[in-house]
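The next block holds one structure in the form of structure tokens; read it before the comments.
Every protein chain except one is present and positioned as in the full complex.
Each chain carries a letter (A, B and C) given by its place in the written order, and its residues are counted from 1.
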Amino acid sequence: MNEILGHFNYGIVILLMMMGLYIVIASSNLIKKLIGISVFQVSVFILYITFGKITGGNPPIIVDNVDVYSNPLPHVLILTAIVVGVATTSVGLALIVRIREAYGSTDEDDINDIDKNDNFYLKNRSTT
Amino acid sequence: MIANLELVIDICLLAFLIMIVFASIKITDLFAVTMLFGIFSFVSALLFLDLDAVDVAFTEAAVGAGFTTVLMLSALRLTTRFENVKHRHSLLGLPIVILTGAALLYGVADFPNMGDANAPIHHHLAPDFIRLTQQKIDIPNIVTAVLASFRGYDTFGETVVIFSAGAAVLMLLGMGHVERKQEPEKNLILWVVVKPMIALILIFGLYVQFHGDFGAGGGFQAGVIFASGFILYSLVFGETYARKVIPATILPRLSALGVLIYGVTGLMSLISNKPFLDYNALSSNPVGGQHLGILLVEAGVGLAVFSTILLIYYSFSGREVIHYE
Amino acid sequence: MIIIGWLSDVCLLLGGFLVLTGAVGLLRLPDFFTRLHAASVTETLGAVLLIIGIMLDTGLMLDTAKLILLICVMFIANPTITHGLCRAAAHGGIKPAMETKSPMQNSTPSDSKNIYENQIQTETGVSGKAPK
Partner (left out) sequence: MNLMTHLPVLIVVVPLLSAALCVLFNNRKSAWLITLLASFFCFYASINLIQIVQEVDVIIYSVGGWEAPLGIELRIDALNALMLLVLSGSAVLVSIYALKSVEKEIPVQNQVLFYTALLLVKAGLIGICVTGDAFNIFVFLEISSISTYALISLGHDRRALHASYQYLIMGTIGATFILIGIGFMYVMTGTLNIQDLSQRLPVVADTSAIRAAFAFLTIGVGIKAAMLPLHQWLPNAYAYSPSVVSTFLAATATKVAIYVLIRFQLSLFGIEFSLLQMPFNKILMILGTIGILGGSVSAIYQSNVKRMLAYSSVAQIGYILLAIGLASEPGFTAALLHIFNHALMKGTLFMALGLIAFRFASTELSVMSGIGKTMPLTMAAFLIGGLSLIGVPGTAGFISKWYLVTALLDASLWPLALVILIASVLTLIYIGRVIEVAYFQPAPEGITQQKVPKSMLVALWIFALSNIYFGLYSDISLGISSLAVNQLMGVTP
């Protein structure tokens, strides 16, 4: 029982990661892919924070009469990782906006088709 | 008793998260998915709070639930709202996903139990951080101490990451043109309520900036909150006015200035031949030097984050919508 | 002192009850506006009562001031947000379900959803395909 409860968080977080990754791969909409990546990343953040938790611990802010603090290092790492995540998301969204302006679609399959046409056109032009 | 309660909350929140993600797989309306993602971020922030990570919870709430959602909505305005369901490769994804999940499960099997105080990570570095923060830095918030002093180099990198994101978005979208944009209509209730709210938000931002040594918060969260005040102003009163308050053209420079403040603070210690980011060199009293260094560095982070976030928002909102048939 | 403890308990219970009704209302009520009504009750009164309960329970310290500030913000912000949402919904063309049908006569929430989606398609001519 203890073993199951002790690993419960990990199991759920892994499920979340799998779902996030599934959205990235299965969906062909660019924005939804990006949301999938964000879900995947946030799940990894939860994993890290779970490492740092001590049962009965306190937030790592020094207060009188408290001895047990949760581990501050994962918190620091994840603060950095959150920033990195939002940076990637914003660049990704900006790219999507540009892609939509250039291709008229935000659907990966459509864009691939258009790309193929472009290639075909280029090849034909080069032979003539 | 409290520990058990924490566990119950933890399980409930995780169940919420699973439901939210499951729903967002199913739903094809991207507006709804975006809102669900906002809720997802917010619930995970609560989870972080439950797991004692107050600073992380704060950041996730401000960034994930707040800014990212706004950004995604701005992007949706410029793109299409519905996903094409026909183009789903459900089968293609499954093997990779299952393989990854299996690898993760395999790896996690040997982990120490969650919350186990005897796990190696709680014995190797963490006690030193807690002890040294009290001895040499003397601020209550250990996370801020580790962030700004022990691992200040990482945080410098983080500031540069956000700066580079600003540069990247600016390169992609430009600063936007407000002249041709439709301004929001006048709404008296919003106008009246939002004015004091913005004042409150800005004061709160300053509080978070300077209170980061003592409680949850710091430059990053403060920057996001400060920027959100201006974003609110721009949403309610129209972007033309917002850009009069803070012109978009100075934002990249402010962001660069933030990075420079951080970097130059680090370089100051080189003058007395101490390593980069050694704040002890900043003052004759090492503890005072640490305080000063953390203050300066957090100011740099706050400035860089505030201006970059606002810049990214301007870039998205100033872009014109192109309609395709 | 005992009275304060009781008061705190009463506040917490009442707040909890209101939040619960809000949640039930959110699930059961037929259309956007009534659901929003349920949600706003939860937010404004339920949450504020809960905060007051906590305040009475913990006693006077610095955090009390923060909580009072929080109540002020909630009292101002929540009704405004609800107002904004309603206005946006009315602007977007959502009609209250009550006008045409009584909630008891099997009106489903999906009715209002459909109206909303049709509205979007006709109004802006978005090229994305609405799910059927």
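Rule of thumb we're sticking to: a contact is a pair of C-beta atoms (placed from the backbone, for glycine too) under 8 Å apart; a residue touches a chain by one contact, two chains touch by 3 or more.
Please read all numbers here as calculations on a predicted model, not as lab measurements.
Q: What shown chains does the left-out chain touch?
A: Across the whole assembly, the hidden chain touches A, B.
Q: Tell me which of B:Ala75, B:Leu104 or B:Val305 is the one touching the absent chain.
A: Residue touching the chain left out of view: B:Leu104.
Q: Identify the residue among B:Phe150, B:Phe204, B:Phe237 or B:Phe306 that touches the chain left out of the display.
A: The missing chain is touched by B:Phe150.
Q: Check the options A:Gly57, A:Pro72 or A:Gly92 and report the residue that touches the missing chain.
A: A:Gly92
Q: Using the document's contact rule, name the residues of subunit B that touch the chain not shown here.
A: So the residues of subunit B touching the missing chain come out as 103-104, 106-112, 119-126, 128-129, 132, 149-154, 156-158, 160-161, 163-165, 167-168, 170-172, 174, 252-253, 255-257, 259-260, 263-264, 266-267, 269-280.
Q: I need the residue numbers on subunit A that touch the omitted chain, in ascending order.
A: Against the left-out chain, subunit A lists 21, 24, 30, 33-34, 37, 40-41, 44, 47-48, 51, 73-74, 77, 80-81, 84, 87-88, 91-92, 95-96, 98-99, 102-103, 111, 115, 118, 122-123, 126-127.
As a working rule, only the chains that are shown with their structure count from here on.
Q: Between subunit A and subunit B, what is the gap in Å from one C-alpha centre to the other?
A: Centres of subunit A and subunit B (C-alpha means) sit 14 Å apart.
Q: Return the distance between the CA-based centres of subunit A and subunit C, expressed in whole Å.
A: 30
Q: Please give the residue numbers of subunit C that touch subunit B in the complex, ascending.
A: Those residues of subunit C that touch subunit B are 73, 76-77, 80, 83-84, 87, 120, 124-131.
Q: Touching subunit A in the complex: which residues of subunit B?
A: These residues of subunit B touch subunit A: 2-3, 6-7, 10-11, 14-15, 17-18, 21-22, 24-25, 30, 33-34, 37, 40-41, 44, 47-48, 51-56, 59-60, 63-64, 67-68, 71-72, 74-76, 78-80, 83-84, 87-90, 92-94, 96-98, 100-101, 104-105, 108-109, 111-117, 119, 121-122, 125-126, 129-130, 133-134, 140-143, 146-147, 151, 154-155, 157-158, 161-162, 164-165, 168-169, 172-173, 214-216, 220, 305, 312, 315-316, 319, 322, 324.
Q: Which residues of subunit B touch subunit C in their complex?
A: Those residues of subunit B that touch subunit C are 28-29, 80-85, 187, 189-190, 193-194, 196-197, 200, 323-325.
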